[in-house]
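Omission of a single protein chain aside, the complex is shown with its protein chains in their original locations.
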Amino acid sequence: MSSAAALAAGESPVAPAGGSASRRRRRGAIWEPSALLFVGPSVLLAVAFLILPMLGSFYYSTRKVSPLSGTSTPRGLDNYTTMLSDPTFLRALLNTALFTVITVPLSMGLGLALAVLMNSVLPWRKVWRTVVYLPLVISGVSVGLIGTFLYNEVIGVVNKLLLALGANGGIPWQSNGFWAFTSVVLVTIWIRVGFSMIIYLAALQAVPGDLYEAASLEGANGWQQFRHITFPLVGPATFFLIIMNVIYSFQVFDTIFVLTNGGPGNSTEVLGTWAYKVAFGPTRDQGYGAAIGVVIFVLTLIFTIVQWRANRNRDVVA
Amino acid sequence: MAVTTSQARAIGRPTERSTTARGPMSRRSRSRVAVVVRVVVSVVVSVIMAFPLWVMVVTAVSGQSVFSSQLDLWPGSFTLSNFARVFQAWPVTAWFSNSVTVTALTTIISVVVSVMAGYGFAKLRFPLKTPLFLLLLSTMMIPTQAILVPQFRLVNAMGLVGTFWAVIIPGAAATFGIFLARQFMLAIPNELIEAAKIDGAGPVRIFWSIVLPLSKPLLAVLTLLSLMYQWNDFLWPLIVLRDPSLYTLPIGLQFLQGQYQTDYGALMAMTLITVGPLVVLFLVFQRWFVQGFATSGIR
């Protein structure tokens, strides 16, 4: 069973298949004490360093935190109502949605196309493959820094390249909101496309070759083979990638923090950078920052659950 | 499987355009053209993908000013002066060894914890298994920025702030690894385990002598993923490693961005120092990475 399908099916491999017999058996099943040894450390770590802090954030999101002493006073839901009248938050929310809607399909589509390419008869396949996913290992800070060098509108490499190619002047990558956003998207695609490609490649390699042979004998052309064999068969991988990529894009931080720091104006501000700036920037409003963090978490969770249910239904229908 | 119906439909359906018969000759020349096209596409894609890295390397080893108005895509004069400048002014060697230490320890702990948990969730029976697993899964959706403040207070209360443990212990709570490990373990046949049980082996022995030997591709992919994540982690170490002598490379890099601003020779040299080890590691072990993903059932 593939992971994505498991993620989709959720409890299926764990829970009994249904029926009173199995339910009875489960109740009576001996539970293995060694499970405590195997599962205990992971649960302990996750509860202590992820779940408790998340609950802590829910708590702080209703409070006003003094930045130096760390003491806090209740603030009710004020932090949440503030959001509605905070233009930067609304802009960041819009930008985050836009960024996710653009980068996720783009990096997955390109990733799938590249995976199909790398899975075909192709000399020096390993070389191309390596080059495509190499950017994946580079840290967000490094990527952002390389990005500032490429997209500096005065001394940057990209504008120099455009000029050398005969363009009539550089692109305002840093002073124009649209172009700044574009540079962030381009850099993100650059680092993320390799991830989609690897996962799709793994999925494609599991597709039995004789399916294509059969289709080929039937006279299906390349596109038809892709449309009717490849695409459906990588469905679980697509599901997995949507979830992973949406989490990434929705919570993007490092790259934007270093590349544009949200500017010019607020045109590349996203929820991740804004939550950080609010909590750790000059205003140091950790309560409000926590509230924005809670919003990021809740939105991600809702999206995942919706995806998961939709995918489970699809499985059921099939 | 979701796909079986549409897949059957695809294969079963005769396509209209398939009527033209193709001779063997035309098919062969056609496929030769196709290969050439694919190579050309691959080259173009690779050039685009490698371009930023190339620019980084060239700038790091070039003595010339990046401010010259012409485009310099080739190192005009090879020099290590950018590196020398960075190494002389800042404790880059210490940052490097800090990064190695933190990454290595976190990786060891998180891989051990993930593999054990994966086995537990895949093969052992215990109460609340499903809710616990879903709880762990849901933590994948927690953004780092959302929990910085409470996490900091916790680590502070434990007296770890200002030590590497403040990075290592929370860093070991990596739920994606648990998820991956469980997927992999599910594919291990139950018969193997049952047979060992009949031979009188306990769960620990089974794990050690049957499951682990089968899990090498999983270990490889978990190790690489953890190395990648920890080596590059930025925000959390920045908060808890306040002392510059304890900085890891990404924090050092951001530090130098503030110090050198647009002195890209120095900055790209430092970026290369940060990125280089991971790239090399990845190039050496990339086979494990790709195959690891393929066999851990992410597809």
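Which chain is which? They are A and B, in the order written, and residues in each are numbered from 1.
The rule we apply is simple: a residue touches a chain if its C-beta (ideal position, glycine included) is under 8 Å from a C-beta of that chain, and two chains touch if they have at least 3 such contacts.
By definition in this document, contacts and distances are computed from a predicted model.
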{"item": "Record-based protein name (UniProt) of the chain missing from this complex, from \"Glutathione S-transferase GstB\", \"AzlD domain-containing protein\", \"Putative methylxanthine N7-demethylase NdmC\" or \"Multiple sugar transport system substrate-binding protein\"", "value": "\"Multiple sugar transport system substrate-binding protein\""}
{"item": "Touch criterion as defined above, residue of B:Ser110, B:Gln254, B:Thr271 or B:Gln286 at the omitted chain", "value": "B:Gln254"}
{"item": "Given B:Thr59, B:Asn98, B:Asn232 or B:Thr271, the one touching the chain that is not displayed", "value": "B:Asn98"}
{"item": "Among A:Pro67, A:Pro105, A:Pro123 or A:Gly222, residue touching the chain not depicted", "value": "A:Pro67"}
{"item": "Subunit B, residues in touch with the chain not shown (by the definition above)", "value": "65, 67, 69, 89, 97-98, 100-105, 108, 152-153, 156, 159, 161-165, 216-217, 219-220, 238-246, 251, 254-255, 258-259, 261-263, 287-288, 291"}
{"item": "Positions on subunit A contacted by the hidden chain, ascending", "value": "66-70, 88, 148, 152-155, 163, 169-170, 172-176, 261-266, 280-284"}
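We take it that only the chains that are shown with their structure count from here on.
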{"item": "Contacting residues of subunit A [partner subunit B, same complex]", "value": "1-7, 10-11, 13-15, 29-32, 34-39, 41-43, 45-46, 48-57, 59-60, 65, 70, 114, 117, 120-124, 127-132, 134-142, 145-147, 149-150, 152, 155, 157, 160-161, 163-164, 190, 193, 198-199, 201-203, 205-206, 211, 214-215, 218-221, 224, 227-229, 232-237, 240, 247, 251, 253-254, 258, 272, 275-276, 279-280, 286, 289-290, 292-294, 296-297, 300-301, 304, 314-315, 318"}
{"item": "Sites on subunit B touched by subunit A in the complex", "value": "1-7, 9-11, 13-15, 17-19, 31, 34-35, 38-39, 41-43, 45-46, 49-50, 52-53, 55-56, 59, 66-67, 69-71, 113-114, 116-117, 119-122, 124-127, 129-130, 132-151, 153-154, 169-170, 172-173, 175, 178-180, 183, 186-187, 202-204, 207, 228, 231-232, 234-235, 250, 253-254, 257, 262, 264, 267-268, 271, 274-275, 278-279, 282-283, 286, 289-290, 293-294, 296-299"}
